[in-house]
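Here's a structure for you.
A protein chain is absent from this complex, but the other protein chains hold their places.
First chain written, first letter: the chains are A and B, and each begins at residue 1.
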Amino acid sequence: MRPSNPRSGSGQRGIAVVWMTLMLCTFLLPMVGLAIDLTVLYSVQSKLSAAVDGGALGAGRLLTTASSSSITTIATQFVNANFPTGYWGSQAPVVTATYTNGLTQTVQVSATAVVPLLFMRILGFNSATVGSTGTATRRASRIELVIDRSGSMTGVESDLQSAAINNLLNALNPGYDEVGLVIFDFSAAVVYPQYTVRPYNFSPTDSSTPAGPDVNFMTSNNPATGTMVNLINSIQAGGNTGTAEALSLAYIELQKAHVKDLLANGTDIRTNAIVLFTDGGANQIAVNLNQGGADPTGTVTNLSVIKSSSSCSFQSTGTFTGTFTGTGTADQMRGSIGSWPPVGQTGNGDLFQLASLDTFTSTGSYWGAYFATHPYPNSSDDQQIGQTTPLTGCAGTPTPSNVNMLSSTQISRIPPQDLYGNSTNGGGYWTSSFIDQTGTQQFTVYATGYNYDPTQVVTTASKVPGSVNIGNGNGPVSTQEYELQIAAWNALDNAAMNIRGDAYYTGTYYQGVDTGPSGSIGYVPYTGTALRTGAAGDAPMKIEILVIGYTGNGGVDDTLLRRVANDPSSNVFDTNQQEGIYVPANNTSEMATAFAAVASELLRLAQ
Amino acid sequence: MTRKNSRGNSALEFALLLPFMTTLLLGTIGAGFGLLHNLEVIQLARDTARLYAKQAQNINFALQGTQDILVTLAGDLGLQQTASGTTPNVFGTAGTGTAVVYVSEVLYLGQNLCPNGTASCANYEHWVFAQRIVIGNPSVDSSHFGSPSASIINSTTGTITTANYENNATAIANMTGVAALPTGAYLYVAEATGPGVSVPGFWNSPKVYSYAIF
Partner (left out) sequence: MTTTKLEAVRKTRRALRAHRRKGQEVIEFTLIMLPLFGITFLTLDIAWAIFSKATLQWAVRDAVRYGVTVTAAQAGAGGLTTAVKLKAAQLSLGLLSGTSGADNTDSHLQVHFYEPNATTGVTDVTADAGANDPGNILQLSVNNYQMFKLLPLFYSWNQAPDTGKITISVASADIIEYSNDVPAEGPAP
């Protein structure tokens, strides 16, 4: 037997291997494994996380009314596109996409992937699973598009059309979102839905008339005009800018759809928004030319806009006693006052005549609200929305053709409210400031030391302490023009305030819309029950006003537009009213991003 | 049994261990730093794609301020901004920095956009670029989805007009490398390429690349 040599082992083994073995097992392999394998896992998880976010947002963006399985398919397609097969040796990700329908649609995408480990497998861990979840939500909305087609938009109509269609309309879902369209220049018209009877009554319980924006905006509502896309593509520019009326019509439309849904479903939680696209300053208001009765304060009693010496035969004579001496009916004297030629050029504000009613037959007897100067969308549709035959004695010199204008020498005063009850004073907006596309102030319209009196338009020396200046050196212009401008700015400012405050709900709105040929005349505060509480469960509406101001055509009055939107940058930002956004578009490509900004308010990543 | 000469044991063992330990060390350096760059480029592509897909909020990658953010996100990948002040740059600048980011807006020319088929659109039934902006050094890598010719790219905004993307052959985007995508809307693609880490013999990765599609 060989004696064992106790030193034979220790003599042949060095310290290096011992050390190495020790370090390898306890520190080196775990640490290197931590560094390498963990970084691989982080990489895979980051890729997977991007993939599920892409899936959730992609599916949300492309939601249609198709079955939920197509949404799953879309989500999976995005996940697979973002996560290449065999990434770091991982198996294909397992994707689950859940779609929840309702007034807020939710798409939740989860994915897991199994990743083989490189170093840690020495210690027994062969693979690890990473996972990620992304959720996107989509709000159901009710949107009234209000698009300016005034003369300054000439030449950029096609950019506007493609911007609105590609970036906003295509983000809205037919069958899901309610959409309507108002277009305006001198006056405004609701062109979607297409109405054949008086559309502008607000009748909460009258379900026989088409009621506001609807979900069918992409299917043909009128064979002649086609879908919302066709309607937008038919826009032609020309005319003044009567923004206050456009907003008021949009408000009425939203209310109709709101009440209709409320009565049908017992609840209405859609988000309401008016998207206003405009490129200039407001310079036109729709009025009742033959106002009678007292003004809201009760101090002024004879508020006829037309002078008694005018040839226009419906004017009341002297103090209004409640009956008209002319022929026809009182509400046939709807007109429009505006400033023409545009600000910066000398001239007097002029009166434009709206369509009269007396030439309508039974099929077309609704209040015309649009000039047929610019047939929309084609000339055979003129009778649906406007007429050109002037009232007897109210015809002026037709310049341009088909627009019957009376000069301001026939105007006695500017009414204290416009046709929709929006005050033409009180807003305190006296200075219009045009900002161009570089943000530089182009010019302002202001008067120094002048007290605006909306009931007077005829100027006498005693009422004009100073001349009205326009900041670009093209002044002075007549005070009449300035007063008409102020009336238009205030009407717009107050219209926006009434909308954000949902004035119709409380009934504090001045009821000034059409109530029928033999209905009440003139402007009196509405004293009945608040209009919408008749519908059970009704609550004040929160209406957002989103404004896109296009500065590319000589600038826009952006201070006023920020006020209209109640954008946080507004100089009278009111935290108690619904906050909106004002998005400037400085050129035609920014128009597209501006519309997309509005669209992005609807679809978001939620978790 | 033979007794080996056990003199110089530790040194011998160390010499035997050295290749192994060196492999471990250099492999860790190579693979580790390479993977770090890989992780950075994944996150850069993803963050860029998210910002780009939200360009509704005025995100413009041709401008310096926005590019600065990408430079911060790129960390030590060596991305340099190529626009300056208020002057946009949509083509990048060769030779600046060691990383590049490509953002592309693509859409599919299907029946709804080209109702007359190839009669009105030469690129009918293809994916095409509607916008392309390059940030950083384009010599580092070209886009893996295609390179529209500089003559059809608007040098201020990076957009490609409808007429061009409908008809110009260089506007075609090669999306065959990714899984099939839904065709109904614009897709926003961001690609990022950065320097890899190469340790000769142990890890070789000249470039790291990632893309994200939102």
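A few remarks follow.
Heads up, the rule we're going with is that a residue touches a chain if its C-beta (ideal position, glycine included) is under 8 Å from a C-beta of that chain, and two chains touch if they have at least 3 such contacts.
This is a predicted model, so every value here is computed, not measured.
Contacts of the undrawn chain with the visible chains, over the full complex, involve A, B. Residue in contact with the omitted chain (choice from B:Asp47, B:Asp141 or B:Glu166): B:Asp47.
Of the candidate positions B:Ile69, B:Ala122 or B:Ala179, contact with the unshown chain belongs to B:Ile69. Remark: the omitted chain is touched by one listed residue; of A:Val32, A:Ala140, A:Ala503 or A:Ala592 this is A:Val32. For the chain missing from the display, the contacting residue among B:Leu36, B:Ala192 or B:Ile213 is B:Leu36, taking the whole complex into account. Looking at chain B, the residues touching the absent chain are 6-11, 14, 18, 21-22, 24-25, 28-29, 32-33, 35-36, 39-40, 43, 46-47, 50-51, 54, 57-60, 63-69, 72-73, 75, 83, 85-86. Mapped onto chain A, the interface with the missing chain covers residues 1, 3, 5, 7, 11, 14-16, 19-20, 23, 27-28, 31-32, 34-36, 38-39, 42, 45-46, 49, 53, 568, 586, 590, 597, 600-601, 604-607.
In this text, only the chains that are shown with their structure count from here on.
Considering their complex, residues 3-4, 6, 9-14, 17, 21, 24, 28, 31-32, 35-36, 38-39, 42-43, 45-46, 49-50, 53-58, 157, 159, 178-182, 184-185, 187, 210-214 of chain B touch chain A.
Note for the complex: chain A touches chain B at residues 8, 11-17, 20, 28, 32, 35-36, 39-40, 42-43, 46-47, 49-50, 53-54, 57-58, 61-62, 74, 77-78, 80-82, 84, 167, 170, 589, 593, 596-597, 599-600.
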